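Okay, here's the structure, questions in a sec.
One chain of protein is taken out of this complex; the other chains stay put.
Which chain is which? They are A and B, in the order written, and residues in each are numbered from 1.
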Amino acid sequence: MDNNYVLQKIRQYFDGFVLGYEELSGILTITVKPVVINDLISYLKKEPEPGFNFLTDICGVHYPDQENELGVVYHLHNMKNNMRIRIKTFVTREYPIVPTITWIYAAANWMERETYDFYGIEFEGHPNLKRILNVEYLDYFPMRKDYAMEDPTREDKDNRYFGR
Amino acid sequence: MTDQNKYTKVAAPEGYSGPGFMATSLDKVVGLARKNSIWPLPFATSCCGIEFMSTMASNYDLGRFGSERLSFSPRQADLLMVMGTIAKKMGPILQQIYEQMAEPRWVIAVGACASSGGIFDTHSVLQGIDRVIPVDVYVPGCPPRPEQILDGVIKIQELVESESLRRRDSQEYKDLLASYGINQVWKKEEPKTIK
Partner (left out) sequence: MEENKIINPWGDDKNYTTLNLGPTHPATHGIFQNVLTMDGEKIIEAQPTIGYIHRAFEKIAERRPYYQITPLTDRLNYCSAPINNAGWFMTVEKLLGVEIPKRVDYMRIIVMELARITDHLICNSVIGVDSGALTGFTYIFQEREAVYEIYEEISGARLTTNMGRIGGFERDFSATAIKKLKEFLIRFPKKLKEFENLLLRNRIFMDRTINVGGITAEKALNSGFTGPNLRAAGVDYDVRVTDPYCSYQDFDFDVPVGTNGDVYDRFCVRNEEMRQSIKLIQYALDNLPEGNYHADLPDFYLPPKEKVYNNMEALIYHFKIVMGEIDMPKGEVYYAVEGANGELGFYLISDGGRTPFRLHFRRPCFIYYQAYADMIKGGLLSDAILTMSSMNVIAGELDA
């Protein structure tokens, strides 16, 4: 079983929803529409042939130049055959809603909260979508490219001395 | 029989001594007793906390300086050792801990993150704990070696020795705490009844 086989299986069942695919550094990377995330990931987990039984990571990305700016990247892992796959999906800033996968993998709970905290992507159906790492009263999503790294409210550090 | 000359005895304070008596001022004696029996509260958040654990262990032994017994409760602690990064989420909690400490109390900021925010100049890190509580000694380093932490504790000992007994009543101290918004005396709150 290799990347081509998995790609073929995915295109067989989800052809209308796959927006692109490529192989980056040995890992098959597939971009799909957000609506099909639930079906795709539970197919990848439950069927023994793809058999991706482990959710490695969920993270967010922000590409300010694209029309669908905010993205969610899922990394899945098939431990038996040592295969990884990367699934990406993109949403717009005005309507950043992606279905949750906490009912498939319990590990997705806090990972989705972290993505919400950093990028503002809302996961529909998540049991407890609150900020997890930042303070609760923070009113912006800090990892988006619009915001600088430094604290916008501080007034003591003079930028001339800090090389900015 | 141990060789008496090998041990450095604690130096007696200045005073007038004669056969069978010694006269000195009260604050010198109290300072001598206080400086050799400081009970620290280790407020260890991150990497500097591991260097503190090395300082407490047998190789660098903080217990030689009288700080063998750590106090985890602020009410019975003398020295608040803040070691590690303090995030903005943690700032109010640090202020609460400082308010709960009884007088006399000192604060030492160990590490670059506690002194000034360290390498993390971001939206979520407090740029130095002296934004929320007054600090006596800063120990720079990332993380500082145990010898540096011990040097910081020795400087605190010098401060403790020479502290006036009525510091808590002086106007300067009261103004300092007021500028941070810290209540000087911890008041017991009335318990709320739930209907």
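Quick note on the criterion: a residue touches a chain if its C-beta (ideal position, glycine included) is under 8 Å from a C-beta of that chain, and two chains touch if they have at least 3 such contacts.
Note that the coordinates shown come from a computational prediction; the quantities given were computed from them, not determined experimentally.
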Where B:Ile93, B:Ile154 or B:Ala178 are the choices, the one touching the absent chain is B:Ile93
Missing-chain contacts mapped onto chain A: 24-25, 27, 29, 53-57, 59, 61, 73, 75, 79, 82, 84, 86, 105-107, 109-111, 114, 118, 131-135, 142-143, 149
For chain B, which positions touch the chain that isn't shown here? 43, 45-47, 50-51, 53-54, 57-59, 72, 84-85, 87, 89-90, 93, 97, 119-120, 122-125, 142-143, 145, 193-195
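We take it that only the chains that are shown with their structure count from here on.
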So, what's the distance in Å between the C-alpha centres of chain B and chain A? 45
Listed in rising order, the residues of chain B that touch chain A in the complex are 88-89, 121-124, 127
Which residues of chain A touch chain B in the complex? 133-135, 138, 142, 147, 149-152, 154, 156-157, 162
